[in-house]
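For this depiction, one protein chain was excluded, whereas all remaining protein chains were kept in their positions.
Presenting chain A:
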Amino acid sequence: MAESSLQSLVANLTTSHSAQSDAISHLATLLTLDPPPPFLYLHDYLSPNLTTKLVVNILDGLRSVQSTSFAVIDGYNCFTPRLFYDSVLNQLNNWTPTWEEGCSNFAGADDNNAASWLDSVDGFVQGIKSTQNPALSVKEKENSSHPDKSDAASNFFVFVYNTEKFVVNLPLLIAPFTRLREMTNLPATVIFLSAVSWNQIKPSGGAACEPYVLTLAIPSQQETISYLLSLFPSSNSADIDPINPFNTTLKPLYAHFVNALYAICSTFIRQPEELAYIAAAQWPGFVAPVLADWRSKQLASEQNDPDSVIFDLPDEETRLRLMKLFSPSWRTCMELVHPRLCSASGFSLSRDSSSSSSSSEPSGLPAESLRTSGLSHMQKWIILASYVASHNAAKTDLRIFGKQSEGGGRKKGGGTRKARSSAKIKASTHLMGPNSFPLDRLIAILGSFLADSHTNPMEDGDRSDPEVEAWRVNVFVSISELVECRLLQRVGAHDKLDGPPVFKCYASHQEVAELAEDLGVVLSDYLWNVV
């Protein structure tokens, strides 16, 4: 490829992909070599999505200049080999299956054998050879031409991203696929992109050949900031009211905003895309006072002269005050928007609807207590009993529940032993997750609770048998319903009929404390370790 067209390609890409500017020329030069290295591995642990777009853009650019063909495959999508084969073959030949033609795959000039191309690796290799090398006719006569490369074959690329999932889905395909150039005798280049390094996912035994590894560097402050700036729209669209957060006159203010964002958030968040998301969440709220000011100016001037309103930026002092006003909301934003507990648009809307003070909590927080609000009486007892069963060891049951019937509380004599090993026991239940318990233990603890709380209908001697049965069925049905609500989880094989079913309780301490209050039980009396 001529050097000048390569330089112009690189220049075009640098403006749109400023977060990875040093990788761009390296990649572009590699892919325009003649021939490119047969197997290329890109390791980008920070922003693989951005690098995917970059590679696709480079390949697009190559296609428009040199008419090379390429296929882009998502490693998540190919969970059977056939899907992979037909995606690659269709894309390399610019073929889209259409409904009218029966969703057929690309067949080329060789309709009879095209079906066999999807059957196995050999068929796939054959398919690539037939479709990418038109000079080589179907009869492979090897008595004349040089067997290494045919003159008419041009470079083609197969780019797989999310490779770590591809390796999990199709492990047997990795070794032959990385040797595509050798197997087809054509100038194929295989490009893998992953957030994980090649050594972690390569097949053992050295079956795959060694790639040319390119590790993308972490973007510097300058590069990240210029990436964030490039996302701001560069032109106003005519049909939107000029008083909106994305008016291009606001761009210098946005630059200051982005600098502040980077300074605050970059210790916690490194990925440029995440920073862009947080910028999108915060920017409307940040710029709202300025817009309000413009709006009032517009209303004021409408009475005099509607056309002479100039929307200007706030001066330095105003800007600093704006920043100071805004600073407490960075933390809320990072805690809610970054883990996606609240969406960016939801966050900015909630800020708009609140008053100009920025301390109100935005809506959209998960309400954990909603899980336990619709439970029936029996279900509440069952949750309580199962929480106690999950968080106490089985040996302590007798100690706790045995004493209850004598009317005393939990003996504090166990306190010294508890204090010495409290860290370990604490570690084992509250931090390692709930323990599992068999159904029998749950019923026993439930019965003990109900007996103590004097709400046990079984005490009454003249309950008839059907009512007893109905009561028992109620308990079991309630347990099943709680499993469906995901407050209890059934562990172990579901089809094991022998042995009691084993459960775990996933209600949080707070939820159970509320329920206990509701039912009139002191929860801490029944827990071996008090949280």
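The rule is short, and it goes like this: contacts are C-beta pairs under 8 Å (C-beta built on N, C-alpha and C of every residue); 3 or more make two chains touch, one makes a residue touch a chain; residues count from 1.
Following the convention adopted for this analysis, contacts and distances are computed from a predicted model.
The complex includes a chain that is not drawn, and of the options "Iron-sulfur cluster assembly enzyme ISCU, mitochondrial", "Origin recognition complex subunit 4", "Signal peptidase complex catalytic subunit SEC11" or "Checkpoint protein" the UniProt name matching it is "Origin recognition complex subunit 4".
Of the options A:341, A:444 or A:475, the residue whose C-beta touches the omitted chain is A:341. Contact with the chain not shown here comes from a single listed residue; of A:182, A:302, A:467 or A:525, that residue is A:182. Residue A:489 is the one among A:90, A:343 or A:489 that touches the chain missing from this view. Per the touch definition above, the residue from A:34, A:316 or A:465 contacting the chain not shown is A:34.
Within the complete assembly, residues 3, 25-26, 29-30, 33-35, 37, 43, 45-46, 112-113, 120-122, 125-126, 138-143, 146-148, 164, 172, 175-176, 179, 182-183, 195-197, 199-200, 206-207, 209-210, 212-215, 218, 266-270, 331, 334-336, 338-339, 341, 427, 430-434, 486, 489, 491, 506 of chain A touch the chain that is not shown.
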